[in-house]
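A single protein chain has been omitted from the complex, and every remaining protein chain is retained in its original position.
To keep things simple, chains are lettered A, B and C as they appear, and every chain counts its residues starting from 1.
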Amino acid sequence: MPILLAGNNYGKSRVRVVKVVRRADRHDLVEMTVNVQFEGDFEQVHTAGDNSAVLPTDTMKNTVNALAKTWSGEHIEEFACQLVNHFLGNNPQVSRVRIEIEQTQWTRLDATSFARGSEEKRTTEVSGVRGGIEIQSGIENLIVLKTTGSSFEGYKKDRYTTLKETNDRILATAITARWAYRDASVAFGSCWQQAREAILKTFMERESPSVQHTAYAMGEAVLRDVPDVAEIRLTLPNKHCLLVDLAPFGLDNKNEVFVPTDEPHGLIEVRLTRKT
Amino acid sequence: MPILLAGNNYGKSRVRVVKVVRRADRHDLVEMTVNVQFEGDFEQVHTAGDNSAVLPTDTMKNTVNALAKTWSGEHIEEFACQLVNHFLGNNPQVSRVRIEIEQTQWTRLDATSFARGSEEKRTTEVSGVRGGIEIQSGIENLIVLKTTGSSFEGYKKDRYTTLKETNDRILATAITARWAYRDASVAFGSCWQQAREAILKTFMERESPSVQHTAYAMGEAVLRDVPDVAEIRLTLPNKHCLLVDLAPFGLDNKNEVFVPTDEPHGLIEVRLTRKT
Amino acid sequence: MPILLAGNNYGKSRVRVVKVVRRADRHDLVEMTVNVQFEGDFEQVHTAGDNSAVLPTDTMKNTVNALAKTWSGEHIEEFACQLVNHFLGNNPQVSRVRIEIEQTQWTRLDATSFARGSEEKRTTEVSGVRGGIEIQSGIENLIVLKTTGSSFEGYKKDRYTTLKETNDRILATAITARWAYRDASVAFGSCWQQAREAILKTFMERESPSVQHTAYAMGEAVLRDVPDVAEIRLTLPNKHCLLVDLAPFGLDNKNEVFVPTDEPHGLIEVRLTRKT
Partner (left out) sequence: MPILLAGNNYGKSRVRVVKVVRRADRHDLVEMTVNVQFEGDFEQVHTAGDNSAVLPTDTMKNTVNALAKTWSGEHIEEFACQLVNHFLGNNPQVSRVRIEIEQTQWTRLDATSFARGSEEKRTTEVSGVRGGIEIQSGIENLIVLKTTGSSFEGYKKDRYTTLKETNDRILATAITARWAYRDASVAFGSCWQQAREAILKTFMERESPSVQHTAYAMGEAVLRDVPDVAEIRLTLPNKHCLLVDLAPFGLDNKNEVFVPTDEPHGLIEVRLTRKT
């Protein structure tokens, strides 16, 4: 039967690591979850059951742990690059290594104590082939809400439209953003901070006529404020807060009481690049 | 057949409310999830299918929304008391009303914008009967970690014991605490803050020979620092961070690289009261 | 400061075990999650940091694994009893051992292959002191739905009531039931099956004027059909399926299209015993 192996990849997902940097005056703490994926020449593994080209996913996990020991604990992008280089350098059968890392937030209480921060994650995805590496960084699940400065009017209506236009609503979303850097030599820490600030500032200060417009404005702000970013994607769920109808109880609800809902939710995605 | 209805209760769970207090210079935001439970004379509902005593759970939800409108938005304990009083006052068939509220954390970005805080919740449970009300407040899921100052030695060993003693380990936990107030007239805001600080300070400053000892010390600190607290319960999972064995790779892991795990986990509970 | 340790317990939670019984003609598979809790004389642990009475929770986990090896793989109630007896017999400092087990469903595909069943769990809680043991068994998260045979009418109305009476609605719930056995010598397998059948048959065949009535009828059926059950508690969320209003689109929705919702939900609990 003429069947073709058109694509394949394999790896280890959800390798969790806590790295403690024990300095003289304080400890630093990094908690991250790492995914490793290989692409390459694995046809015989799939079709013939010949495992000789397969580096076990358990070894990937061990490698993450071993390299975490000597890593500085600074930026997850650097750690991802080290993993890519290690795996490409030692595995000629592998053509592409992709490392994804998400970093959990901890806030410092004192020199050696920490409290978990919000569910927002700092993320990176580094994808390397022989002769090139691509670095994306981002944010996942930055949940924000504004109680005014958001409207939704002038939209298209059809026979199934019952939504009322509003010039003042709650806007709540969980921002996921992922941007590509120009190259591997950028300042990972400050770029990430600048991009995050550009997104938050846009959310706060810009009037929102639609989630679409807000998403675009966020991307525009990042490209404007962070020259090392080449392109950016944003995903914004519209986490609807529904105004409760209190009229049956003789009460006038002037945007004071809402029901937050998880489903269904709007989902808006944009991708912005620099024109060339 | 001689069968007895030995107990019953009913209510509405997970009533989610966002309350916005629209002040001249800023908006305040409260997000909470409310559970309502009634106990009382409902034998005929269960045995005869006679619903005349049943206030629908949908009405409970509407009541939460309606009372949220006129509520100040200050302390969830006050809102819970208002709900208890409303339901007891209007439902002679009900002997006990129990209200549980958990409040989601939001941190202010500007006058009308907010970012979601950590997964820690401020909680309250108010239980009222005719002639009395009991108020408990607490914390849920305050996740903390310290990289040193924790040991576990000198424990009992049997034939199934393989754990090695350690005088320096990571201590990580997700604190749940619930304390009862002396009466309904306490300052809910400052008591809650003081209790939380006493717990965190103990976690940071006190050497931990065991999670049990730390849990007890936290409770002791709350009873010492907050006179209006009559008793307290603490539940502390031991969220094990396992030291990774890097010796096979020729590396010496001096408490630098750990695997955080979710299961299995230790679970330690204590209850402390004032001696009478 | 006069402070009292009013209660304490500790143990290991979420010890996951897969037990394979390798028979000549087939393998049997049991997957379970075990919680172990000790109560006893641990005052010095909490107040003085003296660990000599503490059997580590890691040892509890090892014990679960070791005893799983020699266990028959038959009924989780028996395994829980073995654990209780082991821990009480070897730990004079412990006054009460409580074992909770939930068993995950697997359905057989062939002699050695299995597919995961529904999210329903078979559960047991065995609590032992010197001179006595109490065994409860149950069901968790048995999700059922009926498209007719459920009404909700004749209930109490107040100024916050907007719910419409209905003589035909969807009834959907996730049954949690827990019943106590008369003693430790009952036939765990057949009792559990009979109790489950009594609950399901009641759900299917009995007209439901309210979730309260259905919950009571389920308990009554178990006590009637399973003489070895001494008492039973049932917890039934009312997982509302809301009829969608299609009138704005010129369509008549005759109980055909619904929105299933997770929150808020009703929550009904009953406890039935035999009269003495």
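Just so it is clear, a residue touches a chain if its C-beta (ideal position, glycine included) is under 8 Å from a C-beta of that chain, and two chains touch if they have at least 3 such contacts.
Computed from a predicted model, the values in this text were never measured in an experiment.
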Could you tell which one of C:Met60, C:Leu142, C:Met218 or C:Ile232 touches the chain left off the display?
C:Leu142
Hey, which of C:Arg116, C:Arg130 or C:Lys157 is the one touching the hidden chain?
C:Arg116
Looking at A:Gly149, A:Pro237 or A:Pro260, which residue reaches the missing chain?
A:Pro237
Across the whole complex, list the residues on subunit A that are touched by the chain not included here.
1-16, 35, 37, 42, 45-47, 49-59, 61-63, 66, 90-91, 152-158, 160-163, 209-213, 215-216, 219-220, 223-224, 231, 233, 237-238, 262-275
Absent chain, residues of subunit C that touch it:
16-22, 27, 29, 31, 62, 65-66, 68-70, 106, 109-110, 112-120, 142-149, 170, 200, 203-204, 241, 244, 246, 248-249, 251, 253-261
Suppose we count only contacts with the excluded chain; which residues of subunit B make the list?
159-160, 162, 248-249, 262
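The working rule: only the chains that are shown with their structure count from here on.
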Greatest number of touching C-beta pairs links chains B-C
So, what's the distance in Å between the C-alpha centres of subunit C and subunit B?
23
For subunit A and subunit B, let me know how many angstrom lie between their CA-based centres, rounded off.
30
Subunit A, residues touching no fewer than two other chains:
248-249
